[in-house]
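Missing here: one protein chain of the complex. Every other protein chain is in place.
Up next is subunit A:
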Amino acid sequence: MGLLSIIRKVKSKERECRLLILGLDNAGKTTILKSFNGEDINTISPTLGFNIKTLEHRGYTLNCWDVGGQQTIRSYWRNYFESTDGVIWVVDSADTVRLGDCRRELLELMGQEKLAGASLMIFANKQDLRGAMSKDKIREVLGLDGVEFENRHWGIFGCSAVTGEGLLDGMDWMTEDISGRIFMLS
């Protein structure tokens, strides 16, 4: 192995990031991940554990950890915080009833020390559904412009995992934001 290939190897390792995909149950976390990867999304059942998926995106290797969002599982989320570069928070934009829960869980998550440096990208999912709130409305309800988020790199994107709309914009923002912070040296 020549020096050049060693350097390349080190670099390719550096271009890897770990993304944690969280949100309430039924938000569409797994569907987003599968849809983004071009997989069949017709037979997705609630995640009772994790789905780990490696994606290749714009020269980056994204190790995505999608952990189930059911209330009984949420207490285990903290086991997945270590070394996380970015958090993707998925919101069911049509689930107006649980937006309060959604905000509470997000705030709790953002208060975690191990996630202090992680970029936050919010997917306002299910924009294809009638009755879905706009991403601006969700931004307001989640209080993203408040003091809790002032030291955080965050972005919010409307999307539909079913049509695929918006997914790419969100993932692009995420990889750019992380690479801007982490891969400056290379």
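Methods note: contacts are C-beta pairs under 8 Å (C-beta built on N, C-alpha and C of every residue); 3 or more make two chains touch, one makes a residue touch a chain; residues count from 1.
The rule we apply is simple: contacts and distances are computed from a predicted model.
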> One chain is missing here; what is its name in UniProt, given the choices "GMP phosphodiesterase delta subunit domain-containing protein", "LSM complex subunit LSm2", "Small ribosomal subunit protein uS10m" or "Putative 18S rRNA (Guanine-N(7))-methyltransferase"?
Replying inline: "GMP phosphodiesterase delta subunit domain-containing protein"
> Which is it among A:L107, A:V141 or A:L168 that touches the chain not included here?
Replying inline: A:L168
> Which of A:Y80, A:F123, A:W154 or A:W173 sits in contact with the chain that's absent?
Replying inline: A:Y80
> Touching the missing chain, which residues of subunit A?
Replying inline: 26, 28, 31, 35-44, 48-59, 68, 73, 76, 79-80, 82, 92, 94-95, 126, 128-132, 160, 162-165, 167-168, 172
